[in-house]
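Note that this complex is displayed minus one protein chain, with the remaining chains in position.
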Amino acid sequence: MRRRVSVLLPVLLAGASEVAAQDTVRFTPTVGYRTFAVREPVLRVAPGSILVTRTNFGAYYTEQGGAFPGEVGPIVVEGATTNDVLVVKILSVRPNHEFAASRIYTDFGGLATESRVRLLNDPIPERRYLWRLDADRMVASTDLPDSRVGRIEIDLQPMLGRVAVAPRGEEAFGGLWPGDFGGNMDAPEVRPGTTVYLPIFHDGAYFYFGDGHARQGHGEVAGTGLETSMDVVLQLDLIEGKTIDWPRLEDDRHIMVAGSARPLIDAFRIAHVELVEWLEEYGFGRWDAYQLLGQLAESTIANVVDSAYTVVAKFPKRYLPRP
Amino acid sequence: MRRRVSVLLPVLLAGASEVAAQDTVRFTPTVGYRTFAVREPVLRVAPGSILVTRTNFGAYYTEQGGAFPGEVGPIVVEGATTNDVLVVKILSVRPNHEFAASRIYTDFGGLATESRVRLLNDPIPERRYLWRLDADRMVASTDLPDSRVGRIEIDLQPMLGRVAVAPRGEEAFGGLWPGDFGGNMDAPEVRPGTTVYLPIFHDGAYFYFGDGHARQGHGEVAGTGLETSMDVVLQLDLIEGKTIDWPRLEDDRHIMVAGSARPLIDAFRIAHVELVEWLEEYGFGRWDAYQLLGQLAESTIANVVDSAYTVVAKFPKRYLPRP
Amino acid sequence: MRRRVSVLLPVLLAGASEVAAQDTVRFTPTVGYRTFAVREPVLRVAPGSILVTRTNFGAYYTEQGGAFPGEVGPIVVEGATTNDVLVVKILSVRPNHEFAASRIYTDFGGLATESRVRLLNDPIPERRYLWRLDADRMVASTDLPDSRVGRIEIDLQPMLGRVAVAPRGEEAFGGLWPGDFGGNMDAPEVRPGTTVYLPIFHDGAYFYFGDGHARQGHGEVAGTGLETSMDVVLQLDLIEGKTIDWPRLEDDRHIMVAGSARPLIDAFRIAHVELVEWLEEYGFGRWDAYQLLGQLAESTIANVVDSAYTVVAKFPKRYLPRP
Partner (left out) sequence: MRRRVSVLLPVLLAGASEVAAQDTVRFTPTVGYRTFAVREPVLRVAPGSILVTRTNFGAYYTEQGGAFPGEVGPIVVEGATTNDVLVVKILSVRPNHEFAASRIYTDFGGLATESRVRLLNDPIPERRYLWRLDADRMVASTDLPDSRVGRIEIDLQPMLGRVAVAPRGEEAFGGLWPGDFGGNMDAPEVRPGTTVYLPIFHDGAYFYFGDGHARQGHGEVAGTGLETSMDVVLQLDLIEGKTIDWPRLEDDRHIMVAGSARPLIDAFRIAHVELVEWLEEYGFGRWDAYQLLGQLAESTIANVVDSAYTVVAKFPKRYLPRP
């Protein structure tokens, strides 16, 4: 199931020039799991490995519809300990299927009653939208049966809804949960060019990924993005001797923290307090950092539909001190 | 206090070329009010008037500090009725003072206990940051006393924290309140190039504005932006025979709704449900609009510190149907 | 409009034996106001006065239905300053009308979408229940049109939904608002035998009361209690040289604090933190008081429908230290 290859694949890794020549591991998953938990790993990789792989495929993405495929993982990173940080460089995420499915559910979604927001109102109707993907033109189109316009075409912005480690202790959280372990954050920022830093709660890290979205709006407000199957290239690495409390992200323009909780304000607070603490690591005083966030934060709502909500707090790198 | 002038002022209105030659009204406020309410107007203008004016100045903005100046208003728009929408085009917002003040309060702020988020923890310390403004270079700089870096300089992005009409009924809300009447939304989107649409609850509209920020981050998380005095050019107009429930905004790229409430999720829901209803006006079916928001919404958190929190829900204009 | 009477009225004041012979003021209101605010008082009383009065009557309570009558007030308590506490002894609250009305609204209520909890679901249907009151037997009965049982009779537990002072500053809050000024707390504990302590924000206090409920459940979850007109006997007094931050209540069994805010958890926190501070006044250490609340608090939800929600935190008097 695992092969070492000696050359980088230029097409897949366009824009990944900063990646040093490392062991490249090709991996085709054959099983999907429905919880984030410690279990027998599907793969073991050395730190620094580039993983050329894909998300699981399932009936959910077909014209007929059906169950959601589980996550890929757990992948053990050799030598990872709970004193380290897992580094996940998102090198490429590309749809490999002609359809993306998106649904409106009666018990799941951000603008309607759902299983945890119960009211006496009648539920909204269920709907399923099948989007046709054009990976060459990087667009998706679907029928809008109740709209004057009839059909719409939108640009793709591929991302991964889920990157995770096994959560602390003996807990096993279902695929809809985000948390300090990452998980189903549904943050559009988890896209090519972004590096995700995850805390490690068990030696080996037990990394999972999945839930590719060809595009997703802020909040994933209708409950699902353009859910589809993805080719994925990641680099898995470690920062040894450092610990963090919540997932951190970084791209060319921002350092970011993804906080997840209900209510939404607590997700906001988690993300921004952890970002203050990150800024303290850069040499800012605590209250100076707070003041600067007041003027410079660019914060977005990743999801308001999952078992916990996710807010991404961002600080522009151009205002970080030079090393 | 009010003079009609017959020519546009090119310097002030740079970028406002779409504004037809209208009555231009110069107005220098001499009094500031501390509540949004129906009271004797400070000015009456005809629909379509361009208002060349400024925010109130007060000790808050000085080196010594002091009380916040009140809002400018109420301004009656002649002929405005509760069956109309007030249109506020933000043509120019420019700092006219050398300082901006920003504070950290013990009872007001998004990442600490405050008067409505009471916990047993000790309060955080108070701080005041005096930022020096350079309007030519459009930058602000301040000392960071507890930081290795010592001092920071950031770009300006001027905006108005408050645009409002008098709220419905006989209520009088203090200056920290946003709501369906607009008010202290603290949305960075209320900047030059944006048009704000406000519901009208009293004939004449009773428009207020104030609370200039030379820059403010999402969430205004430390409680205040770069608070300073502003030269302001607005055009006030009416859409007759149309009503809306919550403030709507529009710029070159997005249609937007500003929803305000506590808890934060209710601000989110208000903004996005009203945005669905706006999309219905464009000919989208209700569930199609919901589905599209799931993929295309770009939603930001305007404030998490005011008496109600504000979320701005956005839909990209490029995906609106051609008229 | 005001008469001093020299004797207590035994029937009205049954159970009020602890009330010293004081000036008794009979007052029949002739106007109702729709906001809590400083305005021309309807009455002035000396501290210690017993007020024999009634709530305003309006079409809301009739078979046909109609607008809600406003509050009684403002009543100025002579000599009251912002360094004092207003003491409101609830001596008697008795229905004086044959009907109580209770409605289900489409935009107001705790288990359905409402004006601040907007979702895409269809609204629930409107309903109006007319309850027939029997003040002798102290019961109310109504038809249940959709129920097998057809009709129900329940015991009365009369209370006042609203007791208030004018809020701080120049704000004017509508009748649906509770807050640190009291207001529409809808706490069933505001009943005969309870003393309410209110902070004072303006010299004279500017006391208001109204919104009689022949009975109301915890949370006032359907939006309204058994709304009816009441004969009311109150004693208004002052505690001089003492200030409090939020309404406090006391009856034979508990000391209590009513905290009001959205979200509900913040109402809970306000009420319980203020109760810790009250326990500190009794000589408990801060953390000891917190520990004791963990074992002894009896907290109820007063309302989850008003413009702010209200939680009443209670501590049993039997565990207070002997003076």
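Think of it as A, B and C in the order they're written, each chain with its own count starting at 1.
Here is the rule we go by: a contact is a pair of C-beta atoms (placed from the backbone, for glycine too) under 8 Å apart; a residue touches a chain by one contact, two chains touch by 3 or more.
Given the structure is predicted, the values throughout are model-derived calculations rather than measurements.
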Sole residue of A:60, A:108, A:173 or A:208 that reaches the chain not shown, by the stated touch rule: A:173
Touch criterion as defined above, residue of C:38, C:276 or C:308 at the omitted chain: C:276
Contact partner of the left-out chain, one of A:112, A:258 or A:276: A:276
Of B:111, B:257 or B:311, the one touching the omitted chain in the full complex: B:111
Residue numbers in subunit B that touch the chain omitted from display: 111-113, 117, 119-124, 263, 265
In subunit A, positions touching the absent partner: 34-35, 37, 116-120, 169-174, 261-263, 266, 269-270, 273-274, 276, 286, 290
On subunit C, residues whose C-beta touches the chain left out of the figure: 102, 104, 109-111, 124-125, 127, 129, 144-149, 152, 154, 215-226, 263-265, 268-269, 272-273, 276, 283-301, 304, 309, 311, 319, 321
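Here is the rule we go by: only the chains that are shown with their structure count from here on.
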Separation of mean Cα positions, subunit C and subunit A [Å, integer]: 49
Whole-Å gap between the CA centroids of subunit A and subunit B: 33
Junction residues of subunit B - those touching two or more other chains: 263, 269, 273, 276, 286, 290
